[in-house]
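Read through the structure below, which is laid out as structure tokens, and then see the notes.
Other chains of the complex are left out, but the ones given are in their true place.
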Amino acid sequence: MARPKVGLICGSRSDLAVLAKAEKQLKNFGIDYELTVASAHRTPKKVTAYARAAEQKYDLIIAAAGLAAALPGVVAAHTALPVIGVPIHSPGLSGHDALFSIVQMPPGVPVASVAIDGGRNAAILAAQILALKYPELRAKLKRLKKEMTKGR
Amino acid sequence: MARPKVGLICGSRSDLAVLAKAEKQLKNFGIDYELTVASAHRTPKKVTAYARAAEQKYDLIIAAAGLAAALPGVVAAHTALPVIGVPIHSPGLSGHDALFSIVQMPPGVPVASVAIDGGRNAAILAAQILALKYPELRAKLKRLKKEMTKGR
Amino acid sequence: MARPKVGLICGSRSDLAVLAKAEKQLKNFGIDYELTVASAHRTPKKVTAYARAAEQKYDLIIAAAGLAAALPGVVAAHTALPVIGVPIHSPGLSGHDALFSIVQMPPGVPVASVAIDGGRNAAILAAQILALKYPELRAKLKRLKKEMTKGR
């Protein structure tokens, strides 16, 4: 049977820490993912190729980026898959730059932005979306919701 | 055969203009929706009941709110469905308040934020998500992408 | 004779440090309080139950939260008690997010916001409010005002 698959992408190795929180949560859900480092600005052909091939390989994409964070929007430009954007905090402008660059997409090409450094929530949102196609994920999401009500 | 269904919700009648852009785009895609006005702050029981029943009725939810825009997050708190949040611009603070209130969700409960007043993009993101379950939407999304390449 | 009682609530154990400043000041005033950890987003039923039962137990509520700080507003939605909100600083956006999420409440459902990380002031404001019902607090508040004029 088909299994959900997520494409994880970030623009630079220094962004991997934020995606690590997404990876951990995806593993928890038993969702396969593939991690790619490619930059909308430094390796644009790789990003374009990645985004155009994405539909063959993934159900959705999580893209993390900082500064003038064009990556999620550029990926979204080339695919009809849902793209979740994770803005990454940096010292100058405290993350305002990445947040605004990701969330303020023009009409026609949405990106689903989560919180600054919100890698874990990107993975949970991915599972919520994937649950439409893979109903077994719904139970896992409910278990997560239940777990959140304990331990506190 | 099952048809996709979206729950559209906003906190106040004055927010309907922003959702109208979502409605128009959903109609374009042939996606059914149901429109509800309920406020996380003024009619919280209605919102809670709405969110708890949502899974029976909808595939996903689009929630628009301004100011201390708690609605999308509160809906997300009560359901495992994907929730798309639309921050609404208001004069004081120019929409910073609604954007931050919607996008900065804590770990565990994501909201997928689109741009300020981004009703249309909320609907397109909804279609991208629904396409996982209703593959006929993918063709419509591709047609939209193609149309965007014309007329400009 | 009746004694004043304050409900202290925050969304996460990591927020307790900010509330500790409120606790210390409440103890100073001899005001009873009860501390609860519950999240508007992760444990919404607990928050709703808490807020609905609050009138039986408390005279007012102090709610602290960071990020998309919905907790004070959601508590205020379910009770007619005064709710004091304490925005908590976090690195991304330096507390702008929590402040705007708490203070920009829509017409009909106020929250009384104090400063970012202003746990102590929340407790003093609580005493000022409670002094309407428990006049013995007025003397304590005046003593505090007098003490502030010394030692500096």
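As written, the chain order gives the labels A, B and C, with residue 1 at the start of each chain.
Going forward, contacts are C-beta pairs under 8 Å (C-beta built on N, C-alpha and C of every residue); 3 or more make two chains touch, one makes a residue touch a chain.
Small disclaimer: the values here were computed from a predicted structure and weren't measured.
Undergrad: Count all the copies in this homomeric complex, not only the 3 that are shown.
TA: Total copy number for the complex in this file: 8.
Here is the rule we go by: only the chains that are shown with their structure count from here on.
Undergrad: To bring chain A onto chain B by a C-alpha fit, how many degrees must it turn, rounded to the nearest 5?
TA: Rounded to the nearest 5 degrees, it is 180.
Undergrad: Can you compute the centre-to-centre distance for chain A and chain C, using the mean CA position of each chain? Integer Å is fine.
TA: Result: the chain centres lie 35 Å from each other.
Undergrad: Could you give the separation in Å between the centres of chain B and chain C, each centre being the mean of its C-alpha atoms?
TA: Chain centroid spacing, chain B to chain C, equals 32 Å.
Undergrad: Among the residues of chain A, which ones contact at least 2 other chains?
TA: Answer for chain A, listing residues that touch two or more other chains: 99, 115-116, 148.
Undergrad: Under the stated contact criterion, what part of chain C meets chain A in this complex?
TA: So the residues of chain C touching chain A come out as 12-13, 37-39, 42-43, 45-46, 67-68, 91-94.
Undergrad: Considering only the defined contacts, which chain B positions touch chain A in the complex?
TA: 59-60, 80-82, 84, 99, 103-116, 118, 120-122, 124-125, 128-133, 138, 141-142, 144-145, 148
Undergrad: Enumerate the contact residues on chain B facing chain C in the complex.
TA: 11-12, 39-42, 44, 48, 66-70, 73-74, 76-78, 92-93, 96-97, 100-106, 108-109, 111
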